[in-house]
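Since the structure comes first, as C-alpha cells, the remarks are kept for the end.
Omission of a single protein chain aside, the complex is shown with its protein chains in their original locations.
The first chain written gets the first letter, and so on, giving A and B; residue counts start at 1 in each chain.
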Amino acid sequence: MRPTDYTIAEGLRALDKREISSVELTQAYVEAIETHNPRLNAYITVTAQQALEEARASDARRAEGKSGALEGIPLGIKDLFCTAGTRTTAASRILGEFVPPYESSVSGNLRRDGAVFLGKLNLDEFAMGSANTTSAFGPVENPWSRANDPAKRLVPGGSSGGSAAAVAARLAMGATATDTGGSIRQPAAFCGVTGIKPTYGRCSRWGVVAFASSLDQAGPIARNVEDCAILLRSMSGFDPKDSTSADLPVPDFAAACGRSVKGLRIGVPAEYTMPGLAPEIDALWQQGLAWLKDAGAEIVPISLPHTKYALPTYYVVAPAEASSNLARYDGVRFGTRTAERDSDLRDLYERTRAAGFGAEVRRRIMIGTYVLSAGYYDAYYLKAQKVRALIARDFAEAWDKVDAIVTPATPSSAFPMDERQDDPVTMYLNDVFTVTANLAGLPGLAVPAGLDAQGLPLGLQVIGKAFDEETVFAVGAALERAANFTATPQVRA
Amino acid sequence: MSYTIEGASGPWEVVVGLEVHAQVLSKSKLFSGAATAFGAAPNSQVSFVDAGFPGMLPVINGECVAQAVRTGLGLNAKINLWSRFDRKNYFYADLPQGYQISQYKDPIVGEGVIEIELTDGSTKEIGITRLHLEQDAGKSLHDQHPSKSFIDLNRSGVALMEIVSEPDMRSPEEAGAYLSKLRQILRYLGTCDGNMDEGSMRADVNVSVRKAGEDFRTRCEIKNVNSVRFVMQAVEAEARRQVELWESGGTVDQETRLFDTGRGTTRSMRSKEDAHDYRYFPDPDLPPLVLEQSWVDELKAGLPELPDARRARYVAMGLSPYDAHVLTIERETAAFFEIVAKGRDAKVAANWVTGDYFAALNRLKRDVSDSPVSAENLGALLDLIADGTLSGKLAKEVFDAMLEADEPPAAIVEKRGLRQVTDTGAIEAVVDGVLAANADKIAQYKAGKTGLFGFFVGQTMKAMGGKGNPAIVNDLLKQKLDG
Partner (left out) sequence: MSLDAATVRRVANLARLRLDETEVEKLRSELNGILGWIEQLQAVDTEGVEPMAGGSPVPVALPWRQDAVTDGGQADAILRNAPDREGEYFGVPKVVE
C-alpha cells in the first residue's frame, strides 16, 4: 500500500494505528504534485512547506490524543475559497496577488478538524465554465485519456477541474470544490471520481468568492462515496456569518452510506431522456437502475415537466447575480489595477476590468447586466425566477412519489481540450443534467458507474430531497458497490 | 395667503417633496459588526463586509430593524410585516461592493403622515410615502491631493433610513417645517440624532413649479442639503430658476443638482448618464425580512411620548401653547421641565424654565444636556419659594448661586443665611425702628404723599437684608401707618 493509495477512511484508520504518519502521507502527496502537476496543472499554488509544517503539527496533536475528524489528511482547496495568508486567485488575473486576511468558513472547518492543506486548486475563472479552459493560469488536463488516442489531451470538466483532476491523479486525498450549475458533479464524472453538491444552505458561503449567490454551494470531491461523506460532514454546519446558512444539525453522513436501499423509491424523470442522448450514457443509466432494483429499490417513472427550461433559466439567473457579485473587482481595494497616467476613475474601472477578466467572464457579466437592465428585468430575470419556481415545484411534487432521483451526470464523457467550442451555448449544454438541482436547491451526487468505449469514465447522478443527503449517500453507495469501478487514470501518482 | 413666485406671466406654485436620509442610531452597522461612531480614524471602523472583499456576506442588525419600525410608528405609518432587500447596482469609489443594499419594491414601512406647524399658527398634514432601510456609502475626500481622491470606508454600511415624503409641500417654509418636525420626531424616538452638520441627516429636495390648477411639471432633485435653513434657501433658489426657465420659453430638464451654499443657487451635477439604470433585483444573500405583529406591538408600547402628544398634555396642565411649544422642541428640555414641575405648580415651573433658566443657558452658552444646575435643584428652589422660605427676589439670588455651583438651594440658604423672616414679632421690631427713624416722612405720608409707602417698605427690607416676608411687612406697615 503506497501512501497515495489510501482513501480518506483508510488513511484515518492507518494514521490512528500509527501505520503511517501525516508527514509521510503529506510528503508522498507533495512528491506526487511535483511529478505530475507540471503536466496536469491541477494546482495554481502549491504550499508544500506549509503543508509539511501542518503535518508535523498534526502528528504532534495526535500524539497528545487530540485528533480531529480529519486529523492529518492532506487535501487540496479549490482556489475559490479564501485561505488566510495564502494567495487566492479565483483563477483570474483581476485578483492579482491578493492574500486574504481571513479564512473561509468551510476551509476553516476543515482546519478545525485537523486537515492539512496541500495548495490551491485550479478552476475555470470565477467558477464560470464546464471544462476548466478559462483559467488565467492555464487549462487543467484530465488525467484520463482515450484508449485509442492517448496523446489527445482531454478536459477534466469544470469549473472544479483542478479538484477533480487532483483527486483522480492522486495529487490530493480529497478536495474542496463548488457547484453552481454542475461544477462539482460534472468534473467528478469526467474524472472518474465522486462529488456531491449538498442542499443549498448546508455549507456556508462565507469566504467563498461569490459567482451566483442563490446557486453556489461548496462540496467535496473524493475517491469514493464514503470519503465524500466524511469530508462533507466536516465542511457543513450553520454559520451565523451567512444569512442563507441553514440552522440545522449535521448528520453523520458516512453512517448513511451503509444504509440499505431496500424499499426506496427511485424516480426516473422522463424528460432527462433528451433527444440525441448518447446510447452509451443511456445504457449506463439503465444499468444503474437495474442495480438499484436488484438491491431492493423500486423504480418509479416520474415527470419533471419544466426540465428543458432549466438551462436557459440558469443562464439568465446565474449571469445576472454574477454581474452584480463581480462589480467589486474594480482595482480600488485589492487585486490588479490597470490605469494610464491620466486615467480618471471611470477609465480605471473599465481598463482594470477589461484587462483583468477573461472572455467568458466578460461575456457572462454582459449577459447578466443586460437581463437586469431597465426594460428587460421583467422579461428576463423575473421571468426566469418564475420558471425556476416551477422547476422547484416539479421536484417538490415528485417527492410525493419517490425518495431519490437517478439520472446521467453528463451528456458525454470528457471531450478534447482542442475541440473548438466557438458557440458558448454548446458549452453550456454540458450542464444539462446538473443545473436543475442548483435551481431547486437540492443535493446532487455524481458517482462513477462505468467506462465508455474509449475507456473514459461515465458517471450517474443521484438527486435527493432538501437536507436529505443521507438518502443520496445511501443510493450513491449502493450504485458504487454494484458498479465496482476500479479503473484508474493513465496519469496518476 | 399661499406662497407663490411671481413670473412675467403670473404667479407660480411651488411643489416640494423631500427624501431624507437619516443615519440610524445603533452601535454597529446595518449588515456588519463594525462600529458607527462619528469621527474615528480613517478606515478603522471597517469590516471586510463593508469593504466588499471577496466572499463577504451581509447579516442584518436587529436593532436597526427595530429603529426603522419605531420611526415608522412615530410617523403614523403602516409597518410591513414582510419586506425585502434589493441591490442597487452602480459604480462609485465610495461604494466598495459596486452595489448598495437597499429596499426597492417592498420597503419595511409604507404610508404615513405627520403634522407640521407654521408660523401663522396653522397646521398642515404632510404625507409620508414610505421609509426603507439601506446602507450608507463611504466618504471621498477630494481636497487632500492634487490628482487623487482619498476614500474612507468608515461610513460604508452604516444603516440609513430613507424617508420619502409625498410632494405635499408648497413653500420653503413648509419644507423647513417638515424637516424640523421630522428631525424632532426622530430625536424624540432616539432613532436618529438629527445632527445635520455631522451628516447624520441629509435631505434631497425635489422641486418643481406649476401654474395653479396644472398637473405636476418636471422636477429637479437637489442632493445632500444639510441644514433646514439651506433647504429653505434651496427651494426658493431652485423654484425661481425654474420659473425663469419656463417664463423665457425654455424647459426644465429632469436632473440632479447641488445647492451652492456660498452663492445661494443650485447647479447641475456632472452628469451621470447611466446613473438611473440601477438594475435593482432582490439580494440573493438576504432572505425576506419577516416581522411578528406582536413584536411590533411591543415596540409601539415602548415608544416615548412624541412631541405633539406632549405639547397637548402640557397645555392640558395649564401651560400656554407658546410655553408648551418651547418646552417640547427638544426631548431633553421637556424631560428637564418635567422633573422641575413634578409635584409642583406647572405654570410656575414653566415660567422659571423658559424665563430665568433659558436666559442663564444662553448667557453661559450651555444647553440642557450639560445643564449648570440640575432639574432636581431647580425644583427644590421652587419649593422654597412656595413654602415661604424665600421671596421671589431672594430666590433669584439663590438661583444665580446655583448656576455657579450646583448645590441644593437649601444648603445655599443656610450658608448665606438667606432664610426669609416670617416672625411677625421680629419684623414688627424692625418696622418700629424704621418708623421711629423717619418721623418726618410719616408726617408727609399722613399728609397725603401715599407714594412714600414704598419708601417704608424699602427701608424695612433693607434693614432686614431683604429677608423680610413682604406680605407681613406690608400688613404691619399698613396697620401702623393707616390704622
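Some notes on this structure:
Assume contacts are C-beta pairs under 8 Å (C-beta built on N, C-alpha and C of every residue); 3 or more make two chains touch, one makes a residue touch a chain.
Predicted model only: the values in this text are computed from it and were never measured.
In the complete assembly, the contact with the undisplayed chain comes from B:33, out of B:33, B:250, B:388 or B:433. Residue A:348 is the one among A:348, A:405 or A:456 that touches the chain not shown.
Residue in contact with the omitted chain (choice from A:48, A:339 or A:482): A:339.
Interface note: of A:373, A:407 or A:471, the residue touching the hidden chain in the full complex is A:373. Residues 26-28, 32-35, 41-49, 51, 59-65, 84-85, 91, 93, 140-142, 144-153, 258, 269-270, 273-274, 277, 279, 282, 284, 286-290 are the ones on chain B that touch the missing chain. Annotation for chain A: contacts to the undisplayed chain at residues 96, 98-99, 101, 199-201, 213-215, 240, 243-244, 246-247, 306, 308-309, 312-313, 315-316, 323, 327, 330-337, 339, 343-351, 353-354, 357, 362-363, 365-367, 369-371, 373, 379-380, 382-390, 392, 423-425, 438-442, 466-467.
Going forward, only the chains that are shown with their structure count from here on.
Averaged C-alpha coordinates put the centre of chain A at 57 Å from the centre of chain B.
By the touch rule above, chain A contacts chain B in their complex via residues 81-82, 88, 90, 95, 98, 100-102, 104, 205-210, 212-214, 240-244, 320-321, 323-324, 326-328, 330, 332-334, 345-346, 349, 369, 372-374, 377, 381.
Across the complex, chain A is touched by residues 48, 51-60, 87, 89, 91, 93, 96-99, 149, 151, 276-277, 279-281, 284-287 of chain B.
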